[in-house]
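What you see is the complex with one protein chain gone and the rest in place.
Per-chain residue numbering starts at 1, and chain names A, B and C are given in the order in which the chains are listed.
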Amino acid sequence: MAEPALLEAAGLRLSLPDYSRKPPFGPAPPVDILHGIDLALAPGDTLGVVGESGSGKTSLGRTLVRLYKPTAGRLTFDGRDIADLPENRLRPLRPQFQMIFQDPQSSLNPRRRVADIVAQPLRLYGRAATGSEARRQVDALLERVALRPAHGDRYPHELSGGERQRVGIARAIALQPRLVVADEIVSGLDMSSQAQILALLHELRRDLGLALVFISHDLSVVRTVCDRVVVMLNGRAVEQGDCAAIFASPRHPYTRRLLNAIPLPDVDPGWVARTAENELGEKLTMNVRDSVALVTGANRGVGAAFVRALLERGATKVYAGMRSTDGYETPDGRVRPLALDVTDHGRIAEAAAECGDVTLLVNNAGANRNRPISDDDAQRNARDEMDVNYFGTMEMCRRFGPVLDANGGGAIVNMLSILSRVNLPMIGTYCASKAASLSLTQGVRAQLAAQGTLVVAVMPGAINTRMGDMNPPPLEEPADVASAALDAVEAGEEDIYPGTVAAGVSQGLAADAKAVEKQFAAYLPG
Amino acid sequence: MSWTFLLRRLLLAIPTLFGVAVIVFVLLRVVPGDPIAMLIGPGATEADIAELRRLYGLDESIALQFVYYLRDLAGGDFGTSISMRQDVMELVLGRLPVTIELCLVAMLVAVGLGGAMALAGAYWRGRSGEAAVDGAAGFILAIPDFLWALLFILFVVVFALDGLPISGRIGHDVAFRGATGFLLVESLLRLRLDAFGSVLLHTILPALALALPLAAIVARVLKTSINEAMTQDYILMARVKGFSRARIVGREALRNALVPTVTLTGVQFTFLVGGTVLVEKIFSYPGIGNMAIDAVINRDLPLIQGLVLTFAVLFIAVNLLVDVSYALLNPRMRHG
Amino acid sequence: MAEAAAVTGAASPTGGTARRLLANPRVVLGGAVLVFFALAALFAPLIAPHDPVEQDLLLQYVPPAWSDKAEAGYLFGTDNLGRDILSRLIYGARVALFVAVAAAAAAGLLGTALGLLAGYLGGWVDTVISRLVEIWMAFPAVLLSIVLVAVMGTGLHSVIIAIAVIDWTRFCRVVRAETMAQKQQDYVASAVTVGLGRMRILWREILPNVLPLLIVLFTLEMGIAVIVEAILSYVNLSLASDFPTWGGMISDGRKYVNQAPWLMILPILCVIALVLALNALGDGLKDALDPVMRR
Partner (left out) sequence: MTATPPAVGPTLSVRDLHLAIAGRRRDTPILRGVSLDIAPGEVHGLVGESGAGKTMIGKAVLGIQPSRARIAAGSVLFDGRDITHLPERERRRLMGRGMGLIPQDPMTSLNPAHRIGAQIADVLRLHLGLDRAAAGARTLELLNEVHIRAPERVVRQYPHELSGGMRQRVSIAIAFACRPKLIVADEPTTALDVTVQRQVLALIKRMQAQEDASILFVTHDLGVVAKICDRVTVLHGGRVLETGATRRIVEAPGHDYTRALIAATPRHDRPGGLLRPVPEALTARLDAEALAYDAARGSHG
């Protein structure tokens, strides 16, 4: 970004007390609302924040103007960290960032006349010395938002919805702020008033050079207003960037699903019918917070990353499965080390009995002998790989399916690889075992869906671990893969391809499968 | 309903009880400056006063007195009544069934009367019938229970209704001494219909006086709740489903209207119990309310203390019951 | 509010409200009865035909004017000591209204202050105040007031203190709930973003929105205070017994109900009329003031 950012958030987190779970004595436990949001906004820029209900977009907006105090992370306005500023030191800065609220009915004090409401900030900051001076400025502001001075003598309940929202805008711009956060400001309005308010916003931005954070559930509205966009899901920013680019080619499956779901006013009789069969049913989703997870192969690599990600997202307990628990250092009191070799089917049955409270199963354990089919030991290598990757995963699903069902449904994450869909020369047996597990995953999914259990297939490219480091870059970070997999669990995505390589391959396969195969055939590791 | 919820309510009652005990202590021992001044009759000598002081532990420091007080309460020892020279606990327990029976009869009357008024008002919604019910409820509510009691007595005297007793709990000519204080229940169980009739006759007027204000509240809240429920979308859905009007009011609306009604009725029931203090006095009805007024007039400190605490326990118990029934009625509370 | 008026110019901010109040029959009727009693109380020495404590043992139990045994000059008759009942009722109105206003104001101030703080600040302040309210609600109000006055000694001030000490919870609970509801409204969030301080938000933004509710509560509490005062004087704890109070008159009437039923019925009617008027006024105010808040 060429210009220095006006507003910048890094790793912004927010927790609010959850009164529904308040114990008889003591404070209510906190519930995580935002999980580390990063964003930046240049002066005069417009950032759209989109997401569905419960995505945390409104909480984000309120945190940006410091109505909420972030629990962690940095929030700088004009180069100054305001995340932890106490209210009295924040007050001198407040005129510079203002907010327009969703419901003007509630955001305008019903006991005050419009002119008082607009004049209040002016008087508070001494921008208007006398009553008549204030009134003059108020009239100018009202005119600015296309209201008449006569509107100033009315009470909010005497105005229409569109007029009330104009008053909200007039109050927000009264102090000539540099940043305005607009939270769903057109969601309650008719199409015609919505278009008027949006046109007004456009004008104001052009004339006053405002930076704008525009929060909305409506991607179409965001498209008409914003330069840049952040897509939120369960308190995370799953995708952000240039509005035109993201809307033209969304990368995150959730963004794609959001865009696909919007009915554009073009006649298309097949649109409804094209809704994917698996979309017809209520999407199975699961909140990682408060879940009890079991991760296999948890002592290193992606498995260890899963354990960390689960803890970070508020899992109450994580069983860390590994061949041998010797020398394993528990990273957190919530982690229970568990000796579990997925090739030992007797042990799996025992573990299913021991861990009766599991609601989220991550089948991460995998084996890769990294040998070509022509190898002398090919038979044995292939068996080893099948034992772990296929039979191990199958037995885990078989034994833990009933456990999840007994706990009212949950999720199973099967760590596969993009290689379950394409073959790489020289490691053919591995690819075959992964392809088999993908088939298995789809079979398990069909069966467990009826019990309310979501089954996710994670198909990343090569990962930066000891197992994958012989692969050429780009390598995916284990933490990113684990995070993407848990995102999928929370969003109810069934097949995901984390990372640029995997995403590209999966898109390529959909477009021209032969071309991808040829490309891979020409590709030799090492 | 979740057990943790019940447990939570029970646990919360403990600090409340403790708070009540503290306030009673402050009220009766600290505020008056010298509680003995309240106790002494005319013509007491210095020696008498000193003796009393020692007897009630008032020669100790306030802090120590408080500790003794709590210790005694925890052991169920409320002390000895000064005017009756009898154990306070025994006295109170002897009279408690009388008040409980009276309150329950009053409650039944109130719910029956109020419910009928509410249903009538809801049935005649928007017509003059509803206005009549509203007016009646407003009028009844403006007259407190003790004035109702006095009005009833006036009525009986002026119209010489000698059949309606206005004093006592059972006729002097009826030879019936219950083994328990629950005369109504006991006489019925032992098939002493003459005694049952006499007690019921004596109970009618005080119970009605206590019941009327509560009945008005039940009528108001239930009617408002039914009307409120009738404007909800699910009632519209019920109409679209083709349900009859009786079924819509009875099955769809009433069930939802009961939740707020039970909550409010429960809270108001505590006021009914509190009302026994005067109403029992006016009808010379031998319950703990009557006893309380006499205790105040006689400056019987231990008895006052015991009675206030008894009432407090009753109130807390009623509130607990209300919470439980609320949880049972509201599906939102029953699950999760 | 001076600066508000300066900005908005002329038009009285209460103009619409006043019109709505006058259009409400319950407000008008209740208000009229209240004014009637208030005038009687205020000008008692001018209106009362006799000295309310003057006894005339030759004129005991004179029945009211509509009876054929009535005496001229004693509209409502006389009591067991030959005192003029009308005069005693007029002076009784003084006590009733004075206690009603003073006690309701005291209870209202205490309860509102605590309710505002609990509702707005939340946290431990709320926990402590809510606990206190819950403990208070565990006491039987009537008995507690009787005990309180017995402990403090009879007299008007004891009566007023007793009512305030007992009934502040009514205000506190309602004001707390309303404050919490108002605090959720976005106009409070908006005041924060503008940079208003906490106490200023509570005082200037939230309180005006709670005020209509307070007025209603105050009216209803006056009715309750009238009743409690009657109860206390009924059990002879309010004022010296020869001073006229409605409750004391009811108490006397109860003793002689067989000889002279009117002794009891007249003060009872006064209590009922005043309480009905206050309740009607309160309910009417609730309806009349509500639309401004909600719509």
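To be clear about the criterion, a residue touches a chain if its C-beta (ideal position, glycine included) is under 8 Å from a C-beta of that chain, and two chains touch if they have at least 3 such contacts.
A quick note: this is a predicted structure, and the numbers were derived from the prediction, not measured.
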{"item": "Among shown chains, those touching the left-out chain", "value": "A, B"}
{"item": "Sole contact to the chain not displayed, among A:59, A:120 or A:194", "value": "A:194"}
{"item": "Given B:238, B:262 or B:295, the one touching the chain that is not displayed", "value": "B:238"}
{"item": "Hidden-chain contact residue, picked from the options A:122, A:230 or A:284", "value": "A:284"}
{"item": "Which residue of A:225, A:403, A:444 or A:458 touches the chain not shown here", "value": "A:225"}
{"item": "Residue numbers in subunit A that touch the chain omitted from display", "value": "52-53, 190-192, 194-196, 198-199, 202, 217-226, 243-244, 247, 257-269, 271-273, 275, 279-284, 409, 449-452"}
{"item": "Subunit B residues touching the omitted chain (full complex)", "value": "126, 232-234, 236-245, 252, 255-256, 331-332, 335-336"}
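Criterion: only the chains that are shown with their structure count from here on.
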{"item": "CA centroid of subunit B to CA centroid of subunit C, Å", "value": "24"}
{"item": "Subunit A: positions in contact with at least two other chains", "value": "none"}
{"item": "Two or more partner chains touched - positions in subunit C", "value": "none"}
{"item": "Contact set on subunit C toward subunit B in their complex", "value": "131-132, 134-135, 137-144, 146-148, 150-152, 223, 227, 230-231, 234-235, 250, 254, 257-258, 261, 264-265, 268, 271-272, 275-276, 279-280, 283"}
{"item": "Footprint of subunit A on subunit C - complex, ascending", "value": "3-4, 6-9, 11, 13, 185-187, 189-198, 205, 208-209, 291-293, 295"}
{"item": "Sites on subunit A touched by subunit C in the complex", "value": "62, 65, 67, 87, 90-91, 94-95, 97-99, 101-103, 106-113, 115-116, 119-121, 123-125, 131-132, 134-135, 138, 152-153, 155, 157, 168, 171, 175"}
